[in-house]
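Mind looking over this structure? Questions follow.
Every protein chain of the complex appears in place save one, which is left out.
Labels A, B, C, D and E are assigned to the chains in the order they are written; within every chain, residues are numbered from 1.
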Amino acid sequence: MMVERVKTGVPGFDEIVGGIPKRNVVLLSGGPGTGKSIFSTQFLWNGLQMKESGIYVALEEHPVQVRINMRGFGWDVRQYEQEGKFAIVDVFTAGISEVAKREKYVVKDPDSVEELVDVLRTAINDISAGRVVVDSVSTLYLTRPSVARSVVLQLKKVLSGMGTTSILVSQVSMTERGFGGPGVEHAADGIVRLDLDEVNGELVRSLVIWKMSTSHSMKRHVFEITDKGIVVYPDKVFKYSR
Amino acid sequence: MMVERVKTGVPGFDEIVGGIPKRNVVLLSGGPGTGKSIFSTQFLWNGLQMKESGIYVALEEHPVQVRINMRGFGWDVRQYEQEGKFAIVDVFTAGISEVAKREKYVVKDPDSVEELVDVLRTAINDISAGRVVVDSVSTLYLTRPSVARSVVLQLKKVLSGMGTTSILVSQVSMTERGFGGPGVEHAADGIVRLDLDEVNGELVRSLVIWKMSTSHSMKRHVFEITDKGIVVYPDKVFKYSR
Amino acid sequence: MMVERVKTGVPGFDEIVGGIPKRNVVLLSGGPGTGKSIFSTQFLWNGLQMKESGIYVALEEHPVQVRINMRGFGWDVRQYEQEGKFAIVDVFTAGISEVAKREKYVVKDPDSVEELVDVLRTAINDISAGRVVVDSVSTLYLTRPSVARSVVLQLKKVLSGMGTTSILVSQVSMTERGFGGPGVEHAADGIVRLDLDEVNGELVRSLVIWKMSTSHSMKRHVFEITDKGIVVYPDKVFKYSR
Amino acid sequence: MMVERVKTGVPGFDEIVGGIPKRNVVLLSGGPGTGKSIFSTQFLWNGLQMKESGIYVALEEHPVQVRINMRGFGWDVRQYEQEGKFAIVDVFTAGISEVAKREKYVVKDPDSVEELVDVLRTAINDISAGRVVVDSVSTLYLTRPSVARSVVLQLKKVLSGMGTTSILVSQVSMTERGFGGPGVEHAADGIVRLDLDEVNGELVRSLVIWKMSTSHSMKRHVFEITDKGIVVYPDKVFKYSR
Amino acid sequence: MMVERVKTGVPGFDEIVGGIPKRNVVLLSGGPGTGKSIFSTQFLWNGLQMKESGIYVALEEHPVQVRINMRGFGWDVRQYEQEGKFAIVDVFTAGISEVAKREKYVVKDPDSVEELVDVLRTAINDISAGRVVVDSVSTLYLTRPSVARSVVLQLKKVLSGMGTTSILVSQVSMTERGFGGPGVEHAADGIVRLDLDEVNGELVRSLVIWKMSTSHSMKRHVFEITDKGIVVYPDKVFKYSR
Partner (left out) sequence: MMVERVKTGVPGFDEIVGGIPKRNVVLLSGGPGTGKSIFSTQFLWNGLQMKESGIYVALEEHPVQVRINMRGFGWDVRQYEQEGKFAIVDVFTAGISEVAKREKYVVKDPDSVEELVDVLRTAINDISAGRVVVDSVSTLYLTRPSVARSVVLQLKKVLSGMGTTSILVSQVSMTERGFGGPGVEHAADGIVRLDLDEVNGELVRSLVIWKMSTSHSMKRHVFEITDKGIVVYPDKVFKYSR
């Protein structure tokens, strides 16, 4: 049985995994500075180029800053927003600041997963979203680890149920080897880990596809952050003993 | 005294253990992405081919998704369900969604081990189940580790008591070396551990039979996930120092 | 001054320790699958062959299953039970099930160390027990680690006080290097540790006598689980750096 | 798109990062004795030389001592204070001592992040600050780790929102490898880590730019604390395996 | 200034430390099975041979068992007890059992350090004790670690204040590298650590004098437990990297 795939458009990445199986929820896990937000917004921008609408749920950055950051890589989403093909769900400002009042999709209580799910559902319907990024899910349970699995499952139900292919960004501490805790790791359909390691005084970026509901590369691949976004090198394997 | 064995039908696996002793409860432990659910459903599917009815208790996935995932390996259980030879116990949806209403065996309160045991008992009786998979037991005590042993013992009493041979899936964190905690590890009749390790930038799958109430291979065997399910290589020993 | 010794009858074991000093309470510690229950029941069975009555306190397994497991090694205790030379104290079923009602020594409240001590005292008197196994003591304080030492001391007082030589099975997690916590480790007269280690992809069984109130082997000995029980190899030293 | 950069003026540092992107909030993380306060005040002093006003939020030292420490490196801020180009926000004395009464910007309740933000806002307005240092943010959540992320976000909103480029000093324990916890690490726009390591009986200072919203050196650079402040050696890479 | 020394009489030990400075309180720390009780009772027995009265505070063993254990090494204290030169303070039985009623010094509430200090004071006065052993102090704060330092200080005040030279036995877990926690370690005048290590499949006994208010050997010495007690080998250094 053939599984339908969604291309990330990240150079080199689709080559090693063959795209993300449609409707799957992928955990994108990594420490600070590993490139999680860049990978995620690149996934959305590339979707727009392939005529797939997308939604970015902003929990870590001001929506204005998200747009600025994307523009820094040449990804200007303003026209797509006007055409109803791209939307930012603002869970960062709680709708208080003046700027935020201009945002269309706002979650007023950042602690309410229910409100987030409601707003997300509306946004997905409005723009017929095919791709969704939640950056980050960790924020939703940072101070309440016991609800982590339940939060991820609630998101998974609406995201997968409404037909979107999505990335949940999972922030782990610089020293943590896992992907965000057992409840979260097992609830996701796929896990991609971005790493930043110091080897002989030099920082090296690499990623590994730890889990995917389809066959995938079993190697750790070097990648770089360029001024056009992330580039994965399918042939450069990073041999590192942690 | 000869012990009656149940063949898993997983290529290579029965060769290294000689099947699972009947009525035993085996803990199938592993981190995310190690293939626990694939192994478990393969065990049930193979049972169906050998005229043994089976039950899958779904705590991590929507029953619909479970069927899709199995079909991905060519294991189409629909006819068996209609013939009353296979059943899914739905502890995932809590019976709320429309789709779920079509499920026959539903546990409405996912926190109630009592209700789970009741529904399970009915299902085992209805289809005269010889094999049961609970995927995963970890979910039942994720936020209440102190009840872990008691939960496993309750399940063990009904599963073993009703004559089924069963697999309890135990989710451990990617970094955890144990099998799910002392209470759980000692309560099971057998323990099989699935591992995914990174060696020189490459991911390797292996399994080890840590405990079985019968003689078994004392080696760590390499296995792969193919498009027809798991294949264990009895002659490929994975030498790895953790 | 000569100390009276009790022979375990486990092949090779008495050779390395010279038997367990009479009235001693030995902690038999090990992770899951290391062979603790086999060693313990072998100790009791061998006692019966030497005309010493014995008691097995079942906290982890159904008494019926204990008998089946023993029979698997050719140790059929039924006749000894009828002759009043062997008894199982059932702390597993709490006396609820039909089968359990047939058991003579039942502890109805598994959380009550007092009731356990009372029943145990009666059983020791009834059959003039020379050997007692409690499998496992860990269960008695799994969720209440602060009472561990007090539980072990209460047992030690009755067991040693009534003249029996006994084994307290201590379950430790697969990754734990100790013997069950400081309170327990120091309260026992002797400590035997059973280990299962993975070396170059192969599992190896070994044991070490860590403490005994008499001179003993200071080496780590390889042992095996055969279809006739445990066999220790006094001349095979397992050199392993943990 | 070109990003505007703020030069730190720390010899060698701007060479390896090209300055800090304007409006960014950089976490300067390090153990005791690594030179965090020296780097921070050097950043402010150099700003003054480039006609950029600056504010130092003192949570760890008496404002008087801060001025003395800076003077030790030849950085005499008194004239700049009189000209309204430099200010110290005193969160150390709580305004109680006589000396402190002479301070203009005082936070009376050191536990109130709200008061701190208010005073900081006033100070930034008064002197049109381009650079701000908070030394240290760790103090604000030392005994309340669960509020760490929220504190950093509140500061980030006012600092970035009012157009300043800032350094948040993050104190980590000597043995901690991270940067101050996941909540803090991910909230900052950039992370610079200062280290002090013992190698063969000798202490070595080095720094690494772990994260910056722009391209930066991927190497660990040796630095020294001289009597004129910190000097980074762009060509000296410190190869150290932690 | 010459410090008066108390000879332990343990063969080889006095050679490496020159005896314990009078009135000092020495922490004798070690894991299970390391020989702490043997060393302690040997210290008391040797005192008796040198005309110094001694007291053994029994918290871990029944006083009857303590006498049996000592006799096993040829140390029969009965005559000394009759002559009022040796006494056991019973903190083990709480004075309940028949046998215990024959004990002269009994602490009825084992949780009351005050009662222990009172009884101890009386006993020291009665027999003009020069040496005291408390086996173990750990028992006094096992479940209340926060009072550890205060307990040790209370004992130290009475023991040192009344002129005795004493050993406080500190039980540490098999895997613990410290001596019983910071509060305890720093409160003692001296620290002797007994170790049992596995090297290449063989157990080796060694001790190290970590702290003494006088000059002492700075080496780790091998020792053995013989049928006449502990023998330290001043010339056998155990080189072991933990």
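Of note:
Convention: contacts are C-beta pairs under 8 Å (C-beta built on N, C-alpha and C of every residue); 3 or more make two chains touch, one makes a residue touch a chain.
Not measured: the values here are computed from a predicted model.
The shown chains contacted by the absent chain are D, E, with contact judged over the whole complex.
Among D:Asn24, D:Gln42 or D:Ser138, the one in contact with the hidden chain is D:Ser138. Across the entire complex, the residue among E:Phe13, E:Tyr105, E:Phe179 or E:Phe223 in touch with the chain not shown is E:Phe179. Among D:Glu15, D:Glu60 or D:Glu81, only D:Glu60 touches the chain left out of the display. Take chain D: the residues that touch the chain left off the picture are 31-33, 60, 62, 69, 71-72, 74, 136, 138-139, 142-143, 171-176, 196, 198, 200-204, 225, 227. Looking at chain E, the residues touching the absent chain are 1, 3, 146, 149, 157, 160, 177-179, 181-183, 185-188, 191, 206, 208, 210-213, 215, 218-220, 237-242.
As a working rule, only the chains that are shown with their structure count from here on.
Counting steps between touching chains, the shortest path from chain C to chain D takes 3. Steps from chain B to chain D, minimised over paths through touching chains, total 2. Residue numbering shows that chain C and chain E use the same positions for less than half of their mutual interface. A rotation of 120 degrees, rounded to a multiple of 5, brings the CA atoms of chain D into register with those of chain E. If you average the CA atoms of chain A and of chain C, the two centres end up 53 Å from each other.
Put simply, the C-alpha centre of chain B and that of chain C have 31 angstrom between them. Annotation for chain A: no residues touch 2 or more other chains. Taken together, the touching pairs link the chains end to end in a line with two free ends.
Shown are all chain pairs that touch, namely A-B, A-D, B-C, C-E.
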